[in-house]
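A single protein chain has been omitted from the complex, and every remaining protein chain is retained in its original position.
Letters are used for the chains, namely A and B, taken in the order the chains are written, and counting of residues starts over at 1 for each.
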Amino acid sequence: MFLTNIEEVPGKRIIACYGVVSGSTVRAKHVGRDIMAGLKNIFGGELEAYTELLSEAREQAMLRMQQQAESLGANAIVNVRFSTSSVTAGASEIYIYGTAVTVE
Amino acid sequence: MQYHAKLPDDTPNVSHQNPVKEFLSLLAGLLAIVLFVYWILGFFIDEAVEFISPEMEIAIFESLGEEIIASQGGERSDKINKTEQHMRVLLDDLTACMDVGYPIELIFQQSDKANAFAAPGGKMVVLSGLLKHVKSENGLAFVVAHELGHFKNRDHLRGLGRGVVLMALSFLATGNMHLSKVLVPVNAFQNAQFSQGRESDADERALDIIQCHYGHVGGATEFFSKISDPEDDLPFTHYFKTHPEAEARVKAIQLLSQEKHYVEGEVKPAFWSGTIN
Partner (left out) sequence: MWDLYFLISLIVTGYIFGQIHERRHYASLKKRELEMMKMVMTSSKRPLGELGPIMEAKLVQGGVVISVDYFKRIVTSLRNFFGGNIRGYETLVDRARREAILRLKESCPDATQIINLRLETSSIYKGRGNQIGSVEVLAYATALYT
């Protein structure tokens, strides 16, 4: 599956379009990681637990979007956009959407 | 290029697990963890209690003790009445038999509840409802001596420590003060104090005190026998949770006094008859 955040898949011609597909997820880390991150806040630096959380959430949302595209019969998603918000404390919410297309 | 009008499969973005099942399994897991940590911390508290000197205890729990007493309900009369005076004399006599290590202050409160408990800071609280269920001075003396036993064993600190741990744990686990207040009622310290081993230790000390003061153990089981009567609908406190439990307790006390070769004698009449409604 091709994923791009531009209008087309370079070097390929789009032959069919299926509309907008999306994937979303809300995830949290267990309380131990939350506490460690809280302690880390005192010293500064990267909060590995949350970096991990974000990348996990992104992976999962991306996978879900691809599943939707596959169910439509598409083989590429163009114009992919990420959107995020905090729906509850300590959790990461990721939303990914794009246009499902078929390329040659 | 053509446009295919189709709806994407919406299953990946939506949950399909039964929410009730998820809720119950999460709750069970959380409870298991909390109980485990609570149990572990209990050991540390028992160790720590040995290091708290009586002076330190009074300094730390001065205000907290008042709050716990207030949480049990009941009114405190401004002036000391005759019953309370009598009770203080009784307490002084009993403490003469066993040195608790620090001064005990008796607080007598008007309440329907039949209860007495050891609060931190050397405060022993007796609720007036108790007097309705004991008919002799010896019966009351045993209850007071039992609480003295708790003070001697420092069970009130153990109970309080566990109560605080329980509160902190439930707050940490849920991150919700409202929820933890519901899960752990204010008087949790009282229930946490309850442990069969600790209760029978206190009973043994109480028996010794009674034997020392009166020269016999008559009337010792009076209050507990009254409670163990299934006909009686009594509010159970930290003494017992069920009727059979109370019966077992009475038997255990009788057995213990036999082992120690204590005998029963003439009981003294109550000094409060008529003074309590």
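The rule is simple: a contact is a pair of C-beta atoms (placed from the backbone, for glycine too) under 8 Å apart; a residue touches a chain by one contact, two chains touch by 3 or more.
Quick caveat, the model's predicted, so the values are computed rather than measured.
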Task: Neighbouring shown chains of the undisplayed chain, as defined at the top - done: A, B
Open item on the list: If I consider the whole complex, including the chain that's not displayed, which of B:L7, B:I40 or B:L255 touches that chain?
Closed with: B:L7
Open item on the list: Take the complete complex as the reference. Which residues in chain B touch the chain that isn't displayed?
Closed with: 1-3, 5-7, 10, 13-15, 17, 19-20, 22-23, 26-27, 29-30, 173-179, 181-183, 185
Open item on the list: Across the whole complex, list the residues on chain A that are touched by the chain not included here.
Closed with: 7, 17, 19-20, 22, 24-31, 33-34, 60, 78-81, 83-91, 93, 95, 97-99
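In this section, only the chains that are shown with their structure count from here on.
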TODO: With chain centres taken as the means of their Cα atoms, state the distance from chain A to chain B in Å.
DONE: 54
Open item on the list: Which residues of chain B touch chain A once you look at their complex with the stated criterion?
Closed with: 1-6, 8-13, 172-173, 175
Task: Residues on chain A engaged by chain B in the complex (per definition of touch) - done: 14-19, 21-24, 31, 63-64, 67-69, 71-73, 89, 100
